[in-house]
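The complex appears here without one of its protein chains, the remainder shown in place.
For clarity, chains are labelled A and B in written order, and residue numbers in each chain start from 1.
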Amino acid sequence: MRLNFSFLFCLSAIFVVQLALVSPSVSLACASCGSGSDDPLILWPNEQLKSYLGVSTSNRFETVDTQGRLGRESGPTSRDALTLALGKALRNDLFMTVTLPFQQNRLSGASLRSVGDPLLAVRWTWLLPDFTAPQQPQIQLMASHKFAHARSQQEVGRLDLLDAFGTGLPETKLGVDVFWGQSPIKGGFAVGALFPEERILGRNSVFAGNGLRSTATLGLSLGGYNKVLAGVVREYREERRDGGRRVAGSEVLAHSYFLTLDWTPANLQTLRFSFSDRGRILTNKNMIAASAFSVAWLSTWE
Amino acid sequence: MNLINSFLGALAILQMTTACSKATSHHSSDSQPVAGQEQIVRGKIFSARIVNWERGPEVSGDTLNDINNACVIEVTRADGQTPTSLTVLDVFPYMKVHGHGAPDEQITTAVEGSRIRVAKIAFTMSGEWELHVKATVDGQTEEIEIPIRVP
Partner (left out) sequence: MTLNAINCRLLSAVIVLIGSCFAKMEAGASPQVASGTSACPPMDRTKLMRLLEDAPEKRLNLVFFSGWCSDCSAHLKKINDSSAILVGIFDNQARIEKVVARMRLANRCYTDSGLGKLLEVKTVPAERFVTLDSLRKVPR
């Protein structure tokens, strides 16, 4: 985690912009709202069963090479997804979620659909926040596993790559999510260690390299259960192995930012609007830059 | 607390491996090929060098008609002599830094003396690629990787 000046400057800038846009109103609980941007569904302690239905579209794909230069790529110009997730509380302080994306790749009028990589996640709340001690954060330990169900770029059968929907590599994540949500101005950070599995894909055994995904989030309560969150995500992966050998210069560095607006039009119902841009801030290497917009409906059933 | 300690242990191991991998990395921009000026690659049996890009290298389009990269590879024996026999077994592009290749069924090859004319090479993105050439030279087979920078 290198928190250099530009990183802090960027974070501060997002914070200042948010302050300028909205003024803080009543203080609201934000327990379990989490500061990670990768788990779509987080359950509050009063929620037993919760669903997530989201649609998203990603575009503006550009490659970032070993020297950090932006370049072109062929293949789909838009990747859309319908994401379903279901969360179930196992205890007051423990919940699990299952996420299943249905994806559609588009390219000049043509499109293909497939089920993406399912995700199974568990979160245990080590420490709940306390409104009599607002300085005390919520601390959650998180573990997740992504199953490599979808066809990867190594396994495509089409020249236009329309049939590539996943990474092809199963991956386990272990991490911690720390969040201060008891004040109108909220914030936190999450750090997750990424452990992909080695697999034979195409001609070679491929290992994407262990990684570290860090997220810093700042947010504001907008009154009621409404809030706006902004954050920066940094993902680092060590050099990949190809055919058992390390590939020099293949480490991945990816920075992205996200803006999320949670609007609660009815009790236990939330609409979430999110925008994220990956690979276009700070230093990046060996990754694909992309922009994404999503709208999701979160509903608590029990 | 045991669970937390286990988690932090895993984190520490990850960080150590990260540190080790960085310490052993000798990546240098000097070794990166410049588009159209690929260096000679020396194998145990034969050496190869791209002597001419007839088209490209460039990022390919999405149909067969948009895949136009074509080059000429000159092959010499490891001792520098011109081979008396040359048979091409396989040619395909691969992007090691991203861990994927590109469609290669459309690639055509033709041997002209000690040169191999390769056409219809697909590069799906810009960056550092390798063109794998598996050939039998004077009865001995070897696969070598020619680095290519696609702008």
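Here is the rule we go by: contacts are C-beta pairs under 8 Å (C-beta built on N, C-alpha and C of every residue); 3 or more make two chains touch, one makes a residue touch a chain.
Bear in mind that the values here come from a model prediction, so they are computed numbers and not experimental data.
Interface note: of A:55, A:128 or A:261, the residue touching the hidden chain in the full complex is A:128.
In the complete complex, the hidden chain is touched by one of A:212, A:228 or A:252, namely A:212.
Among A:81, A:178 or A:296, the one in contact with the hidden chain is A:178. With the whole complex as reference, residues 1-3, 26-31, 45-46, 92, 126-134, 136-139, 176, 178, 181-183, 191, 212, 214, 236, 267-268, 300 of subunit A touch the missing chain.
Just so we're on the same page, only the chains that are shown with their structure count from here on.
Centre to centre, using the average C-alpha position, subunit A and subunit B are separated by 33 Å. The part of subunit A that touches subunit B in the complex is made up of residues 63, 65-67, 69, 71-75, 107-108, 124, 126, 141, 152-154, 156, 158-161, 174, 176, 191, 193, 195, 201-204, 206, 208-210, 212, 236, 238-240, 242, 246-251, 286, 288. The residues of subunit B lying in touch with subunit A in their complex are 3-4, 7, 10-11, 14-15, 17-18, 21-22, 24-27, 29, 32, 59-64, 66-67, 92, 94, 96-101, 103, 106, 122, 124-128, 150-151.
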